[in-house]
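For this depiction, one protein chain was excluded, whereas all remaining protein chains were kept in their positions.
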Amino acid sequence: MGSGRDWTWFHRLGSPRWFYETTGRWLPLLWAVTLALLVVGLVWGLLYAPQDAKQGNSFRIIYLHVPVSFLALAGYYIMAIAGAVGLIWKMKLSYMVMKSAAPLGAALTFLALFTGAVWGKPTWGTYWVWDARITSMLILLFLYLGVLALQYAFHSQDTGNKASAMLALVGTVNIPIIYKSVDWWYTLHQPATIKLTSAPSMHPDMFKPLLVMILAMYCFYALVLILNTRVEILQRERKTGWVRDLARQADTGPDNQ
Amino acid sequence: MSNAHNAGFTGYLQRDLLLAYRRHGEAASPLIFFLLVATLVPLGVSPEAGRLEPLAPGIIWVMALLATLLSTEGLFASDYQDGSLEQMIIAPQLLAMPVLGKVTAHWLVTGLPLTLVSPIIGIMLSLPSDGFIPMMASLALGTGCLSLVGAVGAALTVSLRKGGLLLSLLVVPLYMPVIIFGSATVQAGIDGLNWFAPLAILGAMLATAVALCPLAIAGALRLVSSN
Partner (left out) sequence: MSMQFESFQQAWDMAGHGPYVWTAVLVSVFVLCWLMQRPLVQHRKSLNSIAVQMRREKMRQATNPEEHS
C-alpha cells in the first residue's frame, strides 16, 4: 500500500512482540553455535596452537584479549546506533536494545583491560602500560559507565533512554578523535612503540584459532544482547495480553489456569 | 526590535556577563582554585625546579581542566531553577543561539581569565620561557573547547540533584583529546619544535565543537526540561 517501497518490514522490526517471538525460535541454534565456537576456539588456541617465539605461552591470552576488545569497541557502536534509531524513529525496542548493550559492553571492556594487564606482566614486566590501545580502552570504559549512569539517573525511564542515547552519540563522534589523539600522544612519548597484540606477521596456525574466537565472541555478543533485550521486553510489556499469556503458561502455581 | 536582539546570542551573552559581574565572588572561584592547586603540586611533588619543569605543561593543563569542570556545573543550574531556562527554550528563535551566547559568556568568565593568569602559574611551576606563548595560545583555544563540551554534560544533568559527579564522569573522557593536544603544544614550544601543528588541531577541535555542541546542548535541554 502507498507509493514506492514497502516499509512495513521496518516497522514490524520495531514491535517488541515480533522481536521476542522471532528470536525465541532462533535462540537454541544461537546457543549451540556460540558455545561450540567458544569451546573449539579456546581449546584450539590454548592447547593446540604453536607458542610464540618471543612471548612463549603467555601469548595465548590473545585468544581472549583480542576478541573481547573487538566486541567492546563494536558494542559501543551498536549501542549508539540503537540509541540513534530510538531517537529518530521513536522505537521502544531500539531503546531496549541500547539498554542491554550498555552493561554488556562495559563488562567486555573491563575484561579486555584485565586480560591485557595479565598479559602485560610476563611480556613487558608490568601489569599496566600507558600505551595507546590500553589507554583508549580505559577511556572507552568511562564512556560506557557514563551512559549507564545517565540511564538510571532520571525518574522517567523515557528521559533516561533519550539522554543516554544522546550521550552515546556524542561519545561515538569522539571515539575516533580520542583514539587518534591517544595514538599520537603515545608515539610522541615513545617512538619505539611495541604493539600490544602480536606482530602483524602471525603464523597461520596461530591466526586460525583467533578467527574462530572472534567469530565466537560476535555470536556471544548477539546471544547475550538478545537475551537481555527479551527480559527488557517482558518487563516493559508486562501489561499486554501476549506477555500475560506467556506468564500464565509458565506459571507453576497452585491455581494454574 | 531590541526584543529580538535580546533573545539571541548577544542578548544572552550580555545577560550572563552581567550576572557573573554581580556575583563576582562566585565567578572568581575557578581562578582561585587554579591558583590553589598550583600551590599543591610543589608541596606534593618537590620544590625543585628540576623536578617541576618537565611536569609543568601537563600540570597547568590538568589544573585548568579541573577548574573549568568545577565551574561548568553551574552553567544552566540557576536558570533551570528560576524558570528562565524554560523561557529560553520555548522562545521562537533557534535555541542554539542563546546557548552559544551563554557558553561564550562562560568562557569569557572562566577560560579567558585562566589563560591570562597562566603565566603566573608558569613562573611558579618553573615552566621554561619558551613555553609561555604556546601555553597561553593552547589554553585560549582549549578552554573554549572545554566550555562547549562541558556544556553538553551540564545540559544533560541539569535536572538531576547530585549532577556534579555524574557531570565529571560524562565529560572528562571527552576532555582527554583536548588535554593531549593542549599540553603537547606547550611541550613542543619548550622543545623548540613546531607548536603550531598541535595548536592547529586544537583549533580544528574548537571549530568542530562550535558547530556541533550547540545542537547537542539544545537537544539535551529540550529533553530534560520537558520532563
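Details
Each chain carries a letter (A and B) given by its place in the written order, and its residues are counted from 1.
The criterion applied here is as follows: a residue touches a chain if its C-beta (ideal position, glycine included) is under 8 Å from a C-beta of that chain, and two chains touch if they have at least 3 such contacts.
Owing to the predicted nature of the structure, the values given are computational and were not obtained by experimental measurement.
Taking every chain of the complex into account, the absent chain touches A.
Among A:26, A:48 or A:152, only A:48 touches the chain left out of the display. Although one chain is not drawn, the whole complex shows that of A:33, A:74, A:111 or A:145 it is A:111 that touches it.
Of the candidate positions A:11, A:90, A:121 or A:189, contact with the unshown chain belongs to A:121. Contact residues of subunit A toward the unshown chain are 38, 42, 46-51, 56-58, 60-61, 64-65, 68, 104, 107, 110-111, 114-115, 118-119, 121-122, 205, 220, 223-224, 227-228, 230-231, 234-235, 238, 243-244, 246-248, 250-251, 253, 255.
Just so it is clear, only the chains that are shown with their structure count from here on.
Per-chain CA centroids place subunit A at a distance of 33 Å from subunit B.
Those residues of subunit B lying in contact with subunit A across their complex are 152, 156-157, 159-160, 166, 169-170, 172-174, 176-177, 180-181, 184, 205, 212, 216, 219-220, 223-224, 227. Interface residues of subunit A, counted against subunit B in their complex, comprise 139, 142-143, 145-146, 149-150, 153-156, 159, 162-163, 166-167, 169-171, 173-174, 177-178, 180-182, 184-185, 188.
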